[in-house]
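One protein chain omitted, others in place.
Order of writing sets the chain letters: A, B, C and D. Residues in each chain are counted from 1.
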Amino acid sequence: MSALAAIAASSPQILSINIGAVGYGLAAIGPGVGIGLVFGHAIEAMARQPEASGRISLYMWIGFALTEALALIGLVAPFIFKYS
Amino acid sequence: MSALAAIAASSPQILSINIGAVGYGLAAIGPGVGIGLVFGHAIEAMARQPEASGRISLYMWIGFALTEALALIGLVAPFIFKYS
Amino acid sequence: MSALAAIAASSPQILSINIGAVGYGLAAIGPGVGIGLVFGHAIEAMARQPEASGRISLYMWIGFALTEALALIGLVAPFIFKYS
Amino acid sequence: MSALAAIAASSPQILSINIGAVGYGLAAIGPGVGIGLVFGHAIEAMARQPEASGRISLYMWIGFALTEALALIGLVAPFIFKYS
Partner (left out) sequence: MSALAAIAASSPQILSINIGAVGYGLAAIGPGVGIGLVFGHAIEAMARQPEASGRISLYMWIGFALTEALALIGLVAPFIFKYS
């Protein structure tokens, strides 16, 4: 009887759910780079045109929220797949 | 009898579906970077040409939607493959 | 008898098809970044030369379609390999 | 007797071919980014020098074809390895 079997015998959902941690890890790679791109470009634009700070920060927050959403979907995806 | 077998014996779709969480995680990497690129460039363009904000934000939303679509296809792909 | 064997014995196509979800996830990484690059550069070019919007949007859509094609091939690849 | 052995015993080509879908997925990552880079830079160059559109689009299509080839080779690679 292997180790995974021992885990599965006691609580089968532990194994399947922890694969979700790997799924979240993968889903966080892209948004991590994407949020950096949004903030990086926004900082540079704000330094060059300080008078446009209002519109820049508006779209910066929209871009941040929409990029972050991809990672948060990755966090709930195991539950979506589990109860479907 | 191994652990995966124990899971498969009780509920075969748990294992196959949770691999879908890994699939979504992979599919979210690219759009995460891509949406960051779209918003980053749009922010910088908007700061430089505030008078072109209308056309820029139009294409920004189109670009965001078409990039996001790739991740959402990744979210439904396990169901596509399951019921086909 | 292992778990994968138990799945394969009951329904062999479940296992082989769900690996296709992982395949799509991998195939969507690149186009996700690529579409973001195409739209990001097109937005910036359109903001700088508004009079060239016609040619820019023409090549933007061509670039988007050809990049998206790679992800859609990844979506049908499991079926190509299955029925060949 | 392992699971993969059980699958291989019943239908040997299912397993080897579906791993090919994962292989295509991996092969499509790079070209997806690469085609985006080719079109993104071509669009920006075309907007800046409209009089050089002829040479730019010539090299754009060459660059696209040579980049796309990598993904298409990934699509036929499983068949190459199967019948060789």
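Heads up, the rule we're going with is that a contact is a pair of C-beta atoms (placed from the backbone, for glycine too) under 8 Å apart; a residue touches a chain by one contact, two chains touch by 3 or more.
All of these numbers come straight from a predicted model, not from anything done at the bench.
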{"item": "Footprint left on chain A by the chain that the document does not show", "value": "1-7, 10-11, 14-15, 17-26, 28-37, 39-44, 46-48, 50, 53, 57, 60, 64, 68, 71, 75, 78-79"}
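By definition in this document, only the chains that are shown with their structure count from here on.
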{"item": "For chain C, residues that touch 2 or more chains besides their own", "value": "1-7, 15, 17, 19-20, 22, 24-26, 29-37, 40-42, 44, 46, 48, 60, 71, 78"}
